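With one protein chain withheld, the remaining protein chains of the complex are depicted in position.
As written, the chain order gives the labels A and B, with residue 1 at the start of each chain.
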Amino acid sequence: MKRNIEKEMVFMTQSIWRMPRWFHQMGSPKWFYDFAGILQPWFAVAAFVLLTWGAIWGLAFAPADYQQGNSFRIMYVHVPAAILSQSIFLGMAIAGAIGLIWKMKVAFMVARSCIAIGATFTAIALLTGAIWGKPTWGAYWVWDARLTSTLVLFFLYAGVMALNQAITERQVAGKATAILAIVGTINIPIIKYSVEWWNTLHQSSSFTLTDKPSMPADMYLPLLLTVLGSYCLFALVVLIRTRAQILQTQTSASWLMQHRDITGA
Amino acid sequence: MMRFMWTIIRRDLLLVARQPAEMINPLVFFVLVIALFPLGISPEASLLSQTAAGVIWVAAMLATLLSLELLFKLDHDDGSLEQLLLAPYPSWSLVLAKVFVHWLVSGLPLILISPLIATMLFLPSHAVPALMLSLLIGTPTLSLLGAIGAALVTGVRGGGMLLTLLILPLYVPVIIFGASSVAAAAQGMAIGGYMALLAAMFVFALMITPWAAGAALKL
Partner (left out) sequence: MYFESLDELLNMAGHGFYVWSCYGLFVALLGINVWHARWQHLKALKQVKALVRRNP
């Protein structure tokens, strides 16, 4: 009798990682829909407050940088975008992996919700990085390590987006996207390392855009705010989009038919 | 299982032998693309020799991409892929066998013709061994990584373009180190480190890709 290695691996993962009840509860579309509905307004408020507070502080109250002058204020939008672009890809892969291992439809929906917002953050990181480069280095685009690996990350997102749209069967699309996201995530460190290495080979200067360790607190704190606010915004969008997908796919479920969102009760 | 893989290899080689175009095309494409560069930029020797390493590697990558789409497509179209997946052997062995044939047909000819290409682009002759070695280690890696993309887009309309989009980011590290190794050799520097990295990437791809491609094929 031939051993099915893949089935064994899935079974082992499921049994070794005894997941708490709430984990499996989240896989239920009804439970997720309601729970996400409760969380949604909180994330919306948090995102708005944190982002506005951080932006105003960073724009108008933080002291200017000695070398870069006022253009360093771009950091308060560029850095959150860069951080989020990478962590969203990782989150997407994790959600996809959860979907593959525990066969959770909701996990695939969450992964799908991450694609657009992740690609947006990557685009923001690219564009703001390029704009920041003009007053700093004199050129809109330089092939430095960070910008180049962000560009490659953008291509990875584009690939995931294209694959998701090209496959017509929703189930298959979810699994294929999950596989691609996982493969991409494994490759990201390799890509980053190789691009950084390539950059040191060809670039004499080692000027970095951000100078995190040696920043005084009143320069650093607004950044913390905008990063947290961005995460809240990401959570908000994922919750909304996942709920939308639940509505689209669970049309045959009785819980949905009697839900107060539909009946208006 | 070895017999299963050997059968697949023989079958695919036989299919290629019946249609030699499949084997010639990537090669011709490779040479054509190489020839386009002097035409598009400049035939000046000093300029070409500086960019030769990168140009050859990019062309090799494009040639590999060209033939990847057919890796699983033909079998999928006539239904034999489904049958092969039903066989009582792990899907990664099927992938490995097909990737091996793909490399024999598209990667190996590139390696063999690369000294000629090197002359066309004025790559210093002492860099040619490094070129061949980097291609020897690198093209199987390209075939392996490409198999994941090919598996994911099997049965999808417009798969060829999508395939390219999916795989190119994954190819970035291989190109960087492959081309850099040849450029370093051209300048007389040691290439051991590059080759070790390329080999590491090959081993990594060898471990992960057959399994991932097999899972993708079953979708």
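Rule of thumb we're sticking to: a contact is a pair of C-beta atoms (placed from the backbone, for glycine too) under 8 Å apart; a residue touches a chain by one contact, two chains touch by 3 or more.
The shown structure was predicted, so the numbers you read here are calculated from the model rather than taken from an experiment.
Asks: So there's a chain missing from this view; which of the remaining chains does it actually touch?
Replies: Computed over the complete complex, the missing chain touches A.
Asks: Touch as defined at the start, partner being the missing chain; which of A:P20, A:P63, A:G138 or A:P216 qualifies?
Replies: Spelled out, the listed residue whose C-beta touches the missing chain is A:P63.
Asks: Thinking of the whole complex, not just what is shown, which of A:V10, A:I101 or A:A116 touches the missing chain?
Replies: A:A116
Asks: Determine which one of A:I131, A:V172 or A:I190 touches the chain that has been left out.
Replies: A:I131
Asks: Hey, which chain A residues sit against the chain that's not shown?
Replies: On the side of chain A, residues 55, 59-64, 69-71, 73-74, 77-78, 81, 113, 116-117, 120, 123-124, 127-128, 131-132, 134-135, 233, 236-237, 240-241, 243-245, 247-248, 251, 256-257, 261-263 touch the unshown chain.
As a convention for this text, only the chains that are shown with their structure count from here on.
Asks: CA centre of chain A versus CA centre of chain B: separation in Å?
Replies: Their C-alpha centroids are separated by 31 Å.
Asks: Residues of chain B touching chain A in their complex?
Replies: Answer in residue numbers: 88-90, 148, 152-153, 156-159, 162, 165-166, 168-170, 172-173, 176-177, 180, 201, 204, 208, 212, 215-216, 219.
Asks: Using the touch definition up top, name the residues of chain A that touch chain B in the complex.
Replies: It comes out as residues 2, 5-6, 152-153, 155-156, 158-159, 162-163, 166-167, 172, 175-176, 179-180, 182-184, 186-187, 190-191, 193-195, 197-198, 201.
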